[in-house]
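Remarks on the structure that follows.
Yeah, one chain of the complex is gone here, protein chain that is, but the others are all in their spots.
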Amino acid sequence: MATPVAASGTGAEHHELGFIRTYIFSTDHKMIAKQFLVASLAFLLLGGLLAAVMRWQLGFPGQPIPFIGGLFSETTAPGGIILPEFYNSLVTMHGTFMIFFAIMPLMLGVWGNYLIPLQIGAPDMAFPRLNTFSFWISIPAGLIMLAGFLVVGGHAGAGWTAYAPLSADSEFTGVYMGQILWLVSLTILGFSSLTGAVNYITTIINMRAPGMTWFRIPLPTWALFVTSWLVLLAIPILTGALIMLLFDQTIGTGFFAPATGGEPLLWQHIFWYFGHPEVYILILPGMGLVSEIIANRSRKPVFGYHSMVVAIISIAFLGWIVWGHHMFQSGMNPMLGTSFMISTIIIAVPSAIKVFNWMGTVWRGDLHFDVPMLHALAFVSMFIIGGLSGIFMASAPVDIPIHDTYFIVAHLHYVLFGGSLFAIFAGITYWFPKMFGRMFGAKLGKAHFWLTFFAYNLVFFPMHSMGLKGHIRRIYDPSQYTFLQSMQSLNTLISWAAFFLIAAQLIFAFNFFWSMFRGEKAVQNPWNSNTLEWALAPTPPPHGNFVATPQVYRGPYEYSSPESTDDFLPQHLPPDRVQRPPVPREPGSLPTGD
Amino acid sequence: MSSHTPAIQENMMVHDSTYEPGIQVYHMKLGMWVFLLSEVMFFTSLIGTYIILRFAHPDHFAAPGEVLNVPLTAFNTFFLICSSVTMVKAFAAIQKGDQKGLKLWLLATIVIGACFVGIQAIEYVALVHEGFVPAAAEYHALGRTGVEGGAVLGGPLYGATFYTMTGFHGAHVSIGVICLVFVLIRAMRGHYTHSDHRGVELIGLYWHFVDLVWIILFTIVYLI
Amino acid sequence: MTTETQTHDEHHDPPYMLIFLVLLVVTLAEVGYAFLPLAKFWLAFGLCVMAIWKAVLVALYYMHLRSEPRSLWILVAVPMPLVVILIAAVITEF
Partner (left out) sequence: MQNWSWLMDESASTIGPQIDRLYYVILVITGIVFVATELTLLWFIFKYRHREGRKAEYIQGSAKAEIVWTTVPAIIVIAIALASAGLWDEIKDPDNVPDNAMTVILTAKQFEWNLTYPGPDDELNTEDDFTVRNRLDIPLDRPTKLEMYSEDVIHSFYIPDFRLKQDVVPGMELMMWFQPTRTGEFPIGCAELCGIGHTRMRGTLTVHTPSEYQTWMNEQLQAQP
C-alpha cells in the first residue's frame, strides 16, 4: 500500500481466536455479515408475521384470530379480536421492522460487509472494530423496539412516517412510552448505519487492491458505495428529526406542535428529506446484486457498465431533490409541488437506463436459470411494475385521488418486496456457497421462488385497483365504509394469498438452514465468476480473505470474451496466463478490457 | 509499490495498470472526514429547523442582545477560538517532535474547552432564571401566554431551538474534551512521535469542526 | 492570506497565529456589525458572509484542508449543496 496504514486493523490477523472473538465479538467482516444476516432475517420474519395479523383483520374484520388468538393481551386483541389501536401499532411496526430492521441491514449490513472487502481485494474493512460496534449497537436498538410491544399504552401507532403532531403528543393517541421507545430505538440504530457507512466509504476509497481502478469495481460494490453516501448524509438528518420529536414528546419543546407555533409540515419535510433517499438506500444495493447475477448467469458482460455506474449516481443525486412528492396533498406550497413533480418524474430516466441495460445484458446471452437468476429476473420485471406505478403518483394531479390509498401500498410493496426483497433472495442464494461453503438447495429454492412469485403478485397487484377505487390505507376495518364493502371479498382473497405467501417463506427458512448444514459441498467458484471473491478467495474465505494482496488486470464482467477459451476471465488472471483462442484477431477490433 | 503515486488517474483501458491509490490520506483521517460530513448533516437538520422556524415565526424570536447575553458569549467564542489555536499548536509541536509542547498545548486546549462548557452552563442557568426555557409547557407555566408578556421576549420556539442547537454543540465539545483527555494520557506515555501522530491530528479535526459549527451558531443564534 | 499561497514547503507551518488574529478581529467586527442600525437583510447578509469566511478559514488552515489532496476537497464538497437545497426549498413554504 502506498499510503501509511494503521498497523492495527488492516493487516490480516492469522492467529487462532477463541469462540467469543470468532462468533460473537468478531471483527471479521464476513462473520459480521453473517450476524447481520441472521438478525435481520429474524426481523424479516417478524415483519411478515405482523403482516399476517394485519391481513387477518383486513380480510376478516372483527373476527377473532384463529389458533393463536388467545395469546394476545387484553389491550391488544382481547379474545383474539384486534383493537383499532393495536392495528395502528401493527401497521407502524410492520413498516418499521421491514424498512429499518430487515431490508436496510440486509442490504447494507449483510452485503456491504460481506462483499466490499472481498470484491475489491482487501483483507478486511478499514475499521474492523467499528464494524463490530456497528452490529452490536443494532441489537439494543432492536430490543428497545421490541420492548415497545410490552409497555403500557401499546406500541407506537403513528405509522412508520410518524407524522407530527399525532406522534408528538400522547394526548392524541394514548401512546407515550411506545412512541418514545420507537424514537430512541431508531436514534440508536442510526449509529449502526452511520458507522457502517463510514467504514464502507473509507474501505472502498482507500483499500482497493492494486489494479482495482474505479471502473473495474464490480457493480454491487459500486452500488454499495453510492448507497453508503446516501446513508451517511441522510441518516443524521433523521437522527436530528427524531431527537427533536423526542423533545417534543418528553419536554414539550413544540418544534412540530402547532399549538405553540411549531410547524407540522416541517416534520414532513425533514422526514422525507431523509425518507426518499432512504427508499433508494433500500433498492440501489439490490440493483448492484442483480446486475452481477444477471451478467454472470447470462455469461455476458454487463451491457453498458459505465452508464450503469452513472445511472446509480444520478438516481442517488436525484433522490435528494424529490422528497416533496410524498407531500403533494399535505398543504405544501403548490409551486414547490410542481418542481418536485418534475424532478420526481425525471428519475424515471436513469431507472430506464438500468432496466434496459439489464435487458441488454440478457440479450444474446447464454441464460442459466439457477435460483439466483430467477430471483434476479423477477426483480427486473417487478421493479418495472413498481417503478411505473411511481409515475402515476409522481404526477401530482393524479396523486390527488390515489395518495394514501392502497395504490401507494401496492407501489411500495412492488418496489420493496418485488424489488429489494427479490434482490436479497437473489443475493442470498448466489453468495450462499461462498458464505457457508455449501450450495443452496436448488429444488426447494425453485419451489420457493415460484410460489413466492405467484402469491406475491396475487397479494399486491389487486391493491392497485383497490386504491384507485378509494381504499384508504392504514384503516383498521375497511368494511365500515359502505363503498368498500364491495371489495371485501377481494380483501379476503388477498389475505388468503398473503397467508400462503408467508407460509411459502417457511420453505426458504427450512432450505436456508438445511443447506447450511446438509447442503452439497460447494467448489470454490461454482458460478464461474470473474470477481475476486469467487475466482481468487478460497471458499469460505479465511480470516484476511486472500493469501496475498491480489493484483487486478481487468474489469469484472469479462464473460465469453473472445480473448479467452473459457467463457470467463477472472479479474486477477495475469494477461500472460489467459488461455487464448487459437485464431488471432486483427488488432484494432480487440474489445477493451473494461 | 512506489511511495508516491499521482492522484487518481483514469487508466481504465490499460490491462496492467498497477495501482490506483485512494485518497492519499490514511484510513483514520479519511474516516474522520467522512464522519464529519455526517455531522454536517446532523447540524443541518437542527440549524435548518431553527432558520426555517425563525423565518416562519419572526415574532417568536428576539433581537440580538435582548434575551441572550452577547458579551458573555462573545467572550466564550473567544475562548473556543483560543482552544482551536492551542489545538493546532499541539499538532504543530508533535510534528516537530516536541513532546513537551504537545502536552502543554493539549492541556491548554482541555482547560479552555472545559471552560467553554462551564461558561455555557452558567449562561444556561442565568437564562432559565430569567424565564427563558426550552419547553413550551414551562413557558406557559411561567404565566406567559403571548409573545409580548413577561420578562423575556420571544415565544416558546426561541427557547426550544436555542437549547437544542447550543445543547448539542455543547455535548460535542464535552465529548471532545473527554477524547482530548485520552489523547493527553497517551501523549504522556509517549505514544506520539514526530512521524506518527495520527491521534492528535484526528482529535484536532474533530475539535476544529466543533469550533467551526460554533462560528456558525454564534452568528446566526446570537447576532442575527 | 494571500502571502501564504506561495509556500509549497511542507515543513512550514501554516500561519496559525495570523489566522487566529483574523478570527478574533472578524468576531469582534461581527459583534459590532450586529448592532449597527442597518436593514435586517443587510445585517443578516453581512454576518453570514463573515461567519462563512471564518468557517472556511478554520477548515482550510486549522483542518489543513489546504494541503490535502484535491480528491478530499471534492469529498468534503459533496454535502454542501444538499444543505442548501433543504433549507432553500423548505423556507419557501413559510
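By letter and in written order, the chains are A, B and C; residue numbering begins at 1 in each of them.
FYI, a residue touches a chain if its C-beta (ideal position, glycine included) is under 8 Å from a C-beta of that chain, and two chains touch if they have at least 3 such contacts.
What you see is a predicted model; the values in this text were computed from it and never measured.
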Visible chains that the absent chain touches, using the contact criterion stated earlier: A
Selected residue (touches chain absent from view) among A:F255, A:W323 or A:Y559: A:Y559
Hidden partner chain, touching residue among A:L367, A:A509 or A:V523: A:L367
Residue among A:M31, A:I385 or A:V552 touching the omitted chain: A:I385
Residue among A:G79, A:G331 or A:P538 that touches the chain left out of view: A:G331
Those residues of subunit A which, in the complete complex, touch the missing chain: 84-85, 88, 91, 157-159, 163, 165-166, 172-174, 258-259, 262-265, 298-307, 329-331, 334, 337-338, 341-342, 345-346, 348-349, 352-353, 355-357, 359-360, 362-369, 377, 380-381, 384-385, 388-389, 391-392, 395-398, 400-401, 403-405, 465, 468-470, 472-477, 480-483, 486-487, 489-490, 559-562, 567, 591-592
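The definition used in the following text is that only the chains that are shown with their structure count from here on.
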Between A-B and B-C, the pair with more C-beta contacts: A-B
Intercentroid distance (Cα basis), subunit C paired with subunit A, Å: 38
Distance between chain centroids, defined by C-alpha means - subunit A, subunit B (Å): 34
Per-residue multi-chain contacts in subunit C, two or more chains: 78-79, 82, 86, 90, 93-94
Overlap residues in subunit B, where contacts from two or more other chains coincide: 8, 23-25, 30, 34, 37, 41, 44, 48, 52, 56
Subunit C contact footprint on subunit A (complex, rising order): 229, 233, 237, 263, 265-266, 269-270, 273, 320-321, 324, 332-333, 335-336
Touching residues on subunit C, where the partner in the complex is subunit B: 13, 16-17, 19-20, 23-24, 27-28, 30-31, 33-35, 43-44, 47-48, 50-52, 54-55, 58-59, 61-63, 68-72, 75-76, 78-80, 82-83, 86-87, 90-91, 93-94
Contact set on subunit B toward subunit A in their complex: 1-5, 8, 10-28, 30-31, 34-35, 37-39, 41-46, 48-49, 52-53, 56-57, 60, 134-139, 155-157, 159-161, 163-164, 168, 198
